[in-house]
Each structure stands twice: as structure tokens, then as C-alpha cells.
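For reference, the structure discussed in these notes is given below.
With one protein chain withheld, the remaining protein chains of the complex are depicted in position.
Moving on to chain A:
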Amino acid sequence: MAMDIIDYKIVGNDMQYVEVELDPGEAAVGEAGTMMYMEDGIVMDTVFGDGSEQQRGFLGKLMGAGKRLLTGESLFTTIFVNQGQGKKHVSFAAPYPGHIIPIHLPDVGGTLICQKDSFLCAAKGVSLGIAFQRKLGAGFFGGEGFIMQKLDGDGLAFVHAGGTVCQKILAPGEVLRLDTGCLVAMESTVDFDIEYVGKIKSALFSGEGLFFATLRGPGRVWLQSLPLSRMADRIVSASKYAQGGGSRREEGSLLGGIGDLLDGDNR
């Protein structure tokens, strides 16, 4: 099946959105709730499942939708079709600070394994599946859980990651150790596993947790500098509602409590 080839523009620095250009008749699928704006002529349709036409029949659709539930997404995807004259634009916004990575699936061998929740939008025809992590250790301690997302097809897909994103190219046999949770996506040729940090002292005091995620090449991997969970931890611990109210982190002013009176943003 021919995928829709779409042109796009990623706008913004840290809170990005992607604007996708659709020729008449072309379509894009977006994760529910990410659409930012669409131009006149684009018709929105919500479908059960992931909108790829590989799933025929009711049961197939049900399966597709069920799989999406497993990866923590909405049961429905939204399809945006250009039914007007000329090129039209629709855009999808990132849900939290970070970067949008465009990935042309043929470049990664047709399959991309990515963290669940990271899918933003794609050309219609890209199929969203689940990749089940069979290694128990990696599933439990790898930071991504047992269920990851698998994007299949030969079109363009956009995934979103927190903070700054970096792409690493791993040579055959090359190993990269990273904090569990910092992995965004990888080619299917990359081996993902976990490794115990090895020393009790660093396990307890380094603040890095007990395990590293280990990526072994060959292939490309995409890493994020700020997993949402890490940011959420910081926000919660800085909140004055944390730990039963009262305590909260200061910005480091020497004035301490008096500074609070002066900085004016306390209620």
C-alpha cells in the first residue's frame, strides 16, 4: 500500500509543534488530543484503532484499538484528510516541553521501536503496533516497561521526547549505557537490556538507581534528556503541596524565607 508522502515544518524551540502539509486527498493520523490547528478544507474523522488500513473487519479494528490501550493511548485516532483544493496544513503540538523527531521509516528499515506515549502523528498508513519486551529484566527495570510502541510502514512518523533529543549511531557491537527512562526510540537492530550498576555504593548514593539501560549496536537510537517522569518528580517535590504541605524548595536565595516575602509570587 502506498503511504501518503507528506511535507512538514517543525516550529518552535522547546515547546514545539509540527505543521504538516497535505496535498488534496492526502491524510495524516494524529494521536487524540494533539491537534493544534487545521486549515479550512481539512476534514477530521475519528476512527477506532490506529487508522491504518491493514486492519480489516471489526475484530481486526478491535485488536488494533486494544493494543493501543496497552500502550496507554486513547482507543481512537484522528485522521485528517485534505478534501479541499490545493495544499492545506494541519498541525500537532507536543504535549510537554521537548522536541519532535521526524523519522522516515524506510530509513530505519521500516520499523521503529519507541517508548510508549511518544507517538505524535504520522502519514496515514503507518501502523502503530506494540513491541512486547520479552526480557524480564529490561521490562521490569528498563524504565520503559514491557510494552513499547512499534511503528511500521514506509512513511514519515513524528515522535515526541522530553527535553533535548539526541541521536546516536551505534557501530556494530558498540555499547551505550544510559539512565533507564532516557530512551525514546531505537531501530529494531539495536539490542536493549539492563545492567546492574555493580557497586552497592554507587547504587545507593549516585542517585542513578540500581540499573543502567544498555544499548548494543548496530543501529540508531534516540535519547531524551528529560523524561517526563523526571520532570514530574521535580515539580512534585518543589511543590508546596508535597510532603503534607508547607515545605518547598527555594530557588537558592540567601534571604530564604524573607526572600519569599519579597519575590511576590506567593499567595
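The rule is short, and it goes like this: contacts are C-beta pairs under 8 Å (C-beta built on N, C-alpha and C of every residue); 3 or more make two chains touch, one makes a residue touch a chain; residues count from 1.
By our rule, contacts and distances are computed from a predicted model.
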| item | value |
| --- | --- |
| Undisplayed chain, where the name is taken from the UniProt record, one of "M48 family metallopeptidase", "ABC transporter substrate-binding protein", "(R)-2-hydroxyglutaryl-CoA dehydratase activator HgdC" or "Peptide/nickel transport system permease protein" | "M48 family metallopeptidase" |
| Touching the absent chain when the full complex is considered, from A:22, A:90, A:103 or A:190 | A:190 |
| Sole residue of A:27, A:93 or A:113 that reaches the chain not shown, by the stated touch rule | A:113 |
| Residues in chain A touching the chain absent from view | 107-109, 113, 131-136, 169, 171-174, 186, 188-192, 216-220 |
